[in-house]
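One protein chain is absent from this view; the other protein chains keep their places.
And now, chain A:
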Amino acid sequence: MGLYFPLQDTEQDTLNIQHPNDLRIHSLETFGTHDGPGVRMVIFVQGCQFRCLYCQNVDTLDVNGGTMVSIDELVTRAINQKDYFGHKGGVTVSGGEPLLQRSKLITFFKKLHENGINTCLDSNGRLLDNDVKELLHHTDLILLDVKHIDDDWHHKLCGVSNKPTLKVAEYCESVNQKMWLRYVLVPGWNDQPEFVERWARQFTGYKNVDRVEILPYHQLGMHKWRMMGLPYQLTDVTTPSSEIKERVLHTFQKYFADVRLK
């Protein structure tokens, strides 16, 4: 269910290795204010193995899609934008799943740091290997999406296990990698009180977590599914009521100092 095309395991390996000087990207947003602190250039990379039923960028999934853009061009663009970043902003790589192009991102983030530009990864924590660890070393902030704390539900909701994601979280904690946790709140799928509580307890002791963001589910991405001829399964799911949002907010606030309801 929900797996409308294969996970492209082989292709994703190629994605990381081939064309070391180019990133495969979906699009660019030069005025991002919702993916990390301050004003940010957000690069939406192409390719993701999660198959989240609510995915709002379903056109970024195919690892063979998008366009190749040279890392140098992206660095130049970021430098041209540096004046707008202020004290907090910088570059965020979102997607798609950035970790699928981890080796290239090491090059990219190193160059950004050489130019004094803040780096941020918006990831679902698909994998953890030595390259990911090195990439995190050059990452100022990771926004980690933990979509469900229960592995069965995670499978149902995203088509894959949450184990790698939790490993990435643990690793970040162990090296004190600054992290914001994100939770896309989908009524009927991950708003169950016991799971919300368990999710919060899982991370409450993490000293590296600066902020938790609750992102209420919306259907703004639905038209993209239609455009791609894919069946959208959450047609009947509405955006969470303020009651649900408040409840999850209060639960999280018991465990974290800074919780934002977006």
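Just so we're on the same page, a contact is a pair of C-beta atoms (placed from the backbone, for glycine too) under 8 Å apart; a residue touches a chain by one contact, two chains touch by 3 or more; residues count from 1.
One rule holds for everything that comes next: contacts and distances are computed from a predicted model.
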Candidate names "Formate acetyltransferase", "Putative spermidine/putrescine transport system permease protein", "ABC transporter ATP-binding protein" or "Cytochrome c biogenesis heme-transporting ATPase CcmA"; UniProt protein name, chain not shown: "Formate acetyltransferase"
Contact partner of the left-out chain, one of A:38, A:65 or A:187: A:38
Identified contact with the non-displayed chain, of A:11, A:29, A:150 or A:197: A:29
Chain A residues that touch the omitted chain in the full complex: 27-34, 38-39, 41-42, 77, 80-89, 220, 260, 262
